[in-house]
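Quick one: the structure is below, and I'll ask about it shortly.
Missing here is one protein chain; the remaining ones are kept as they sit in the complex.
Naming follows writing order (A and B), and every chain is counted from residue 1.
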Amino acid sequence: MPYIPHTEADTQKMLDTIGVKSIDDLFIEIPDNLRVKGQLNVPSAKDEAQLFQHCRDLAERNVDLSRTTCFLGAGIYDRFSPATVGAVISRGEFLTAYTPYQPEASQGYLQTIYEFQSMIAELYGMDVANASMYDGTTSLAEAAIMATYVNKRKKVYVSGAIHPHAREVLNTYCWAMDVEVVEIRTQDGVTKDYSIVKDDAACVLLQTPNFFGCIEDMAVARDAARANGALFIVSADPVAFGLLKPPGDFDADIVVGEGQPLGLPMGFGGPLLGLFACKKEYVRLIPGRIVGRTVDGEGRSGFTMTLRTREQDIRREKATSNICTNEALMALASTVHMSALGKNGIRQVAESTVRNTQYAIQKLKETGCHLKYDQKVFCEFVLSLPKSAVGARDALLEKGILAGLPMGGRYLGDENDLLVAVTELRTRAQIDEFASALKEVLN
Amino acid sequence: MNVPADLKYTKSHEWVKIEGDVATIGITDHAQSELGDVVFVDLPEAGRAVALDETFGTVESVKTVSDLYAPLAGEVMEVNGDLATDSELVNSDPYAGGWMVKIKMSDPGQADALMSADAYSASLDD
Partner (left out) sequence: MPNRIPESANMRWKTVREPRLIFEKSSPGQIGANLPKADTPEVDLAATLGDLRDGVEWPEVSELEVMRHFVNLSHINYGIETGFYPLGSCTMKYNPRINEVTAGLSGFRNIHPLMPEDTVQGALEVICGVKEYLMEITGFYEITQQPVAGAHGEMTCLMLIKAFHAANGEGDKRTVVLIPDSAHGTNPASAARCGYDVKSIPTDAEGNTDLVALEAALDDTVAAFMVTNPSTLGLFEPNIERVCELVHAVGGQVFCDGANMNAMVGTTRPGDHGFDCMHLNLHKTFSTPHGGGGPGCGAIGLQEHLAKFMPAPVVTRGEFEVFLDYDRPDSIGRVSSFYGQFLMAVRALTYLMAYGKEGLPNISRYAVLNANYVKARLADVLPAAHDRPCMHECVLTASKYKKLGVRALDISKRLIDHGFHPPTNYFPLIVPEAMMIEPTETESKETLDRFCDAMIAICKEAEEDPDALHNAPATQIVGRLDEARAVKFLDVKYKKESEEPVSV
């Protein structure tokens, strides 16, 4: 039996202590008609060598982006992550711990969470960050629901340029809570029609850089929120804010984001890391866990989960959210990543991204394609091709290049639109190769 | 447990002090000791109308939240602003500095239904 250590002698002694004859006797309360008869219809057990081979074979059926040049982004980015991240999060003391309900035996994790909160709050220019949410999309939905608690309004105004998946999750959460979602229309790749925001607005939600890669004007969105007594919520790519003025400088009430670019693998989209930060006046309404610093009986500094009465295990149906488990290990990964980068590293990564992106724009324009939107961008842009983006993407994949996301259908664009992302990992040679391969494919 | 004789009490551990048509309300010594260190008190705005047995606020310790129930109907005249910064007054001085709201009673007759100190003390012994 893998992982189950009982010898026959142990089992017998244990049964004797309990006072029963067999393990079956311990299941007498399960009605006989509900017992599984015989074996389940699943494959036979595999030994460890077989497990590895089987999984390796499955993994090899995927196109491995460590060997294919990736220009696909759309919320999940192929970014550099130092080896230190994996080394730390694979330590059993972290990997196999539970939620730090016993702070005396969990000081290591609690301190890393405090450091995580501090770094995220600093990045976004906010007072307080929580210990993490599931992912960027649920974090955004939770922010919208939190706004409805703050001002007791049931209508959410959201930019038409947020990630379509985030919009779908928002719709699902709001439907369940009977909250109406109203879209603010875009023009030329940025959010425009703020005039529809009315004084029934719980919040105005903006993503920047938005789904098209364009940098939004946070001041305009904020003014629309303020004029109507609504909260201003920003969904913000963390790496972009290594250079851009943070949402806190624009008086954002809540800032959320997807933390994957801060040291997490793409991993087919999971696990991810939801970032959540807000102004201190809303701290009692924050969903999820928060770690604070305090002292013990002898005055020694220590960390513990705090403001616990917001949470589901205490406040039950009146809790600020139903979230319990969060993404602690991914938050730890990003804490290591942020510590490794530091003040200079995050700037360097963001700057390299901008340089590579601008170079790619220049080279790709030379292929006969054009930029769909003439806006400021950070690492991503919409390229309009003279023909089908799906066809071009598939042809380029044959040449070892994943060109981006075709936007026709579900992704807010036309058949010929391709969403291209360029990170700090791309090189001049890769970008040149992309441009020349694209040119070939288009001709 | 301290149960002052001149106050009235509820089953949900609020105390009530009646002066004319004004009732001052807080939580009892027993209630604060069960809660442990009080860290936050959420009180209504002055001017709000409350119905009998309506939840008018909450009191929080580190690991519990208790609702506060209105022992009498009326309008909230005043709330204890000191509790916003000194919530521990609920622990240290539950019957004076730890008072929570003053209500102008709309039906002073409701006070007759409240428990006496003796009755409340007896209920704690059960």
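By our rule, a contact is a pair of C-beta atoms (placed from the backbone, for glycine too) under 8 Å apart; a residue touches a chain by one contact, two chains touch by 3 or more.
Remember, predicted model here, so these are calculated numbers, not experimental data.
**Student:** In the complete complex, which positions of subunit B touch the hidden chain?
**Tutor:** Residues touching the hidden chain, for subunit B, are 36-37, 39-40, 61-63, 87-88.
We adopt the following convention: only the chains that are shown with their structure count from here on.
**Student:** Please name which positions on subunit A make contact with subunit B in the complex.
**Tutor:** Touching subunit B from subunit A are residues 284, 308-309, 314-315, 318.
**Student:** Spell out the residues on subunit B that touch subunit A in their complex, using ranges where they run on.
**Tutor:** Listed in rising order, the residues of subunit B that touch subunit A are 40, 60-65.
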